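The complex appears here without one of its protein chains, the remainder shown in place.
Right, chain A next:
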Amino acid sequence: MSDLTKLTLAGARDALRKAETTSVALTEACLAEIEDAGALNAFVHMTPEIAIDQARAADARIAAGEAPAMCGMPLGIKDLFCTREVPSQAASHILNGFRPEYESTVTQKLWDAGAVMLGKLNMDEFAMGSSNESSVYGNAVNPWRRDDDDAPLTPGGSSGGSAAAVAADMCLAATGTDTGGSIRQPAAFTGIVGLKPTYGRCSRWGVVAFASSLDQAGPMTKTVRDAAIMLGAMAGHDPKDSTSADLVVPDFEAAITGDIRGKKIGIPREYRMDGMPAEIEKLWADGAAMLRDAGAEIVDISLPHTKYALPAYYVIAPAEASSNLARYDGVRYGHRAKLAQGDGIVQMYEKTRAEGFGPEVQRRVMIGTYVLSAGFYDAYYNRARKVRTLIKRDFETVFAEGIDAILTPATPSAAFGLGEMAEADPVQMYLNDVFTVTVNLAGLPGIAVPAGLDAKGLPLGLQLIGRPWEEGDLLNTAEVLERAAGFVSKPSKWW
């Protein structure tokens, strides 16, 4: 079988069950593809021995019958997930050399289902960024280029390595995490599917924490069906994460029926931003038309507090980050600065954190410290949490009125050039999250689906937002959109 690495999870599952290929063959093909793709800097730690061992075990399980859907699937794992005895450093210098003695719940569930770990994937440091440019490993590079130049583009962030690896067929699928758009924005920038589940659907245990009330792991895949398959293996209650939901994990793939007749799809008027590129506007209108043609009812809706989502997010996320990242103190793991004669414990903390954290992480930790400090806690942090309540209420109101899903653009633009934002104000970079961040604040499931190409041949994505815990219904609508959009383009291989 040729082009093994181009298989979808669904395709590979069927091929494995029919004994047309083996997990070892799939895994070896992916490892070769990764070797070839150094220029994309997507994989930052390779685990070929683990991969081959897992693949052999998977093949035995498949041969014995009754293997679960993810059995034998070679995956990439975002560096944010702790993986036992394998470097797991959240793309930060401060976790240099850290090899966890434990496995994150999500990755453990994937291995229990028979999946294969190819290695760890590049990302923005501590998942703080929208371009993968804050990584200690250097930039991950988008396999897509504009038609008219060779300028290297960002794969988006923070799950930039995951997106590049899936888009370039280095792995069949990858894990991502999403705090403000970190699965959906890179998926849109690379022409793949990215699903952020409902908050609480996947355990956060063993995932390096950024903003605990917003963080959620999810699948990054080639198709919507694959996202359904992979989510099924990642999701589920975990006593080790007190916010993980004690709900039965439904068969998400079975929810994909292709029938969305009578569904009400909301188009929120507040997402029509000033200066939105005409291409994005058209993509959005086309997406709505596709869903209408499939029998859905398109309804104009209002989510009045949308405008305040970004500023609320950039109070809440840094506040939680400043608390979560307090643990990096040079005592228990990772980097410790060399101390001068007479330096005490405070100098050790301050020097370690100055050396260990990159500029964006330092900035966010300090902003978070400020908004939580005495005298400002109410003015910033509590106010932001109240605005968050209002943002969630906006969604509850439209869902109560019968809206089944909400259609929006995934990003305000196609992928931009690496380095292009270097001189920009940090706030300019934050605007990348404008369409995605509301979903995290409200704890909802959201999915980015590739829907077209811009004038320069770069992929553009649409986002669907669903009701809490109804990922199955959301995936069904997303699959209809995916099929109607008929996005089949792949980046032409230059690497």
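Everything below uses one rule, namely that contacts are C-beta pairs under 8 Å (C-beta built on N, C-alpha and C of every residue); 3 or more make two chains touch, one makes a residue touch a chain; residues count from 1.
Rule of thumb we're sticking to: contacts and distances are computed from a predicted model.
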Listed names "Carbon monoxide dehydrogenase large chain", "ATPase AAA", "ABC transporter permease" or "Aspartyl/glutamyl-tRNA(Asn/Gln) amidotransferase subunit C", matching UniProt entry of the absent chain:
"Aspartyl/glutamyl-tRNA(Asn/Gln) amidotransferase subunit C"
Can you tell me which of A:8, A:21, A:213 or A:413 touches the chain that was removed from the display?
A:213
Just name the one of A:76, A:236 or A:330 that touches the chain not displayed here.
A:330
Across A:354, A:422 or A:455, the one contacting the chain not displayed is A:354
Of the residues listed, A:235, A:365 or A:405, which one is in contact with the missing chain?
A:365
Chain A residues that touch the omitted chain in the full complex
97-101, 198-200, 213, 239, 242-243, 245-246, 305, 307-308, 310-312, 314-315, 322, 326, 329-336, 339, 343-351, 353-354, 357, 362-363, 365-371, 373, 380, 382-390, 392, 425-427, 430, 441-443, 468
